[in-house]
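Here's the structure, in structure tokens; my notes come after.
Missing here is one protein chain; the remaining ones are kept as they sit in the complex.
By written order: A and B. Residues from 1 in each chain.
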Amino acid sequence: MALKQVSPTDEFIKGLWRDNPVFIHMLGLCPALAVSNTAINALAMGAATTFVLLMAGLSVSLLRSFIPREARIVSYICIIATFVTCVDYAIMAISIELHRALGAFIALIVVNCLILGRSEAFASKNNPGRAILDGLGMGVGFTGALFFIGVMREVLGSGTLFGVELFPDGFQTWTVMVLPSGGFFAMAIWLLVVNWIRQRQADAEKQAAEQAGETAS
Amino acid sequence: MNAPDPLQQKKTSTWEMYRAIVGIGAFCALLIVSVYQGTAARIADNKARFLNNAIAGVLPAVRSTVEVSLDKNGALVAAAEPANLPAFLGYGEDGELVGAVITAQAMGYADNVTVLYSYSFDLQAIVGFMVLETKETPGLGDKVETEPHFLANFEALDTRLNEDGTALANGIVTVKQGEKTEPWQVDGITGATITSEAVGVILNKGSSYWLPAFERDARSFEPPQSSEE
Partner (left out) sequence: MNDAGYWSIFLNAALINNFVLAYFLGICPFFGVSSKIETAIRMSGAVSFVMLVASACAFGINLVLEAINAPYLRIISYILVISSTVQLVEMLMRKLSPPTFRALGIFLPLITTNCAILGLALFQTNKGYGFTQAIVYALGAGAGFALALVLMAGVREKLDLADVPQLVKGTAAALVVAGILSMGFMGFAGLGR
């Protein structure tokens, strides 16, 4: 079976929209909902996950001929856990406050189905260059999704953005948005927006195809 | 690159399995240990700075601290290793005892609330208070962190001990907002009753545990000679 030639840019771009891990594939939802109560936390979590995704993907790709088929899941888990531990200590060294805010979810990056999934499905079958692009794309897409959820929750739930007060004193914040329920609601709203946009895209493509069919016949 | 036909794939040899698993293991171990060692100093600095800032917030006159713990007889000794909920004796510019700092926690509304507070030996009262960690509802329970009239409770919260110095003479307890009549009561916050009650429980718990030992041993306690600050 001949593989369709995927251009390097497309390798990167696909993670941002078409194959967005959070909104299309529903992967990595746990951190998406848990640490997105402020925009900063969402960005930090996204950055940490992107780092692990990148490094794990690169390692798996470099070692792909070295890892036997039977031992691959165990090896991937080991590699991912190693990089997560590194990120954990790196964040503690950068800022204790940030580490407290992200809490146990840094360690939980290890079980983010996104990373194991990409390692298994992509990095183990492609050269390091493409693995890096794929990891970056997925990571940026993931961070973007988290960021949007985080912004909605912080602006509506605390009335701030990056800690800066946005509304005059009279504004009654929707506290529910920074509570767990708010995570579910925010994600649902963005998912609806994404679905609606995709629906319109699909309709437009169908119309274009029909018109092309008409003019051709 | 075509995927190999599964039926013809040769079984991986034992050597290759061992090579892979041991190789990956070694690579991972090397990476983890390097990062751990590389960041250890920085992390220790961060933790110390965080703690010092918190302590300075509740006991401004402090220049150096010694972490203490109770040995099995209940006597005050220097802590052998950092505890989860540490307590410290605070010393001023000239090495004189200026007070003690205690951390304690208990279950609030949503999860544990952890506080840091300072005790003055001269006034026999709690003189500083700060919430370290809370997962209470934003805008409701977390008012205990910032509400001015609540924080005013802790400018001189009476914690005198009873006759034999074995327990608090009057247990610290939270009362409804506006109903505080005694100096050992905590005036609560309406709308954040459970969290403010929790604060009362925390202060009572921490003080009952540490204050008898402090009052008995702290003045004669010899701080170990180490470079503090």
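Here, a contact is a pair of C-beta atoms (placed from the backbone, for glycine too) under 8 Å apart; a residue touches a chain by one contact, two chains touch by 3 or more.
If you're wondering where the values come from, they're calculated on a predicted model, not measured in any experiment.
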| item | value |
| --- | --- |
| Sole contact to the chain not displayed, among A:94, A:108 or A:156 | A:108 |
| Options A:16, A:47 or A:78, residue touching the unrepresented chain | A:78 |
| Touch with the omitted chain, as defined above, among A:6, A:62, A:188 or A:204 | A:188 |
| Of B:17, B:32 or B:61, the one touching the omitted chain in the full complex | B:32 |
| For chain B, residues in touch with the removed chain | 28, 32-33, 35-36, 84, 107, 109-111, 194 |
| Residues from chain A at the interface with the omitted partner, ascending | 26-27, 29-31, 33-34, 73-74, 77-78, 81-82, 84-85, 88-89, 104, 107-108, 110-113, 116, 176, 179-185, 187-188, 191-192, 195-196, 199 |
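In the analysis below, only the chains that are shown with their structure count from here on.
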| item | value |
| --- | --- |
| Chain centre separation (chain A, chain B; CA means) in Å | 35 |
| Touch list for chain B against partner chain A, complex | 1-2, 9, 12, 16-17, 19-21, 23-25, 27-28, 31-32, 35-36, 39, 42-43, 46-47, 50, 133, 137-140 |
| Residue ranges of chain A touching chain B (in the complex, touch as defined) | 1, 63, 66-71, 74-75, 78-79, 81-83, 85-86, 89-90, 92-93, 95-97, 100, 125, 157-158, 173, 175, 178-179 |
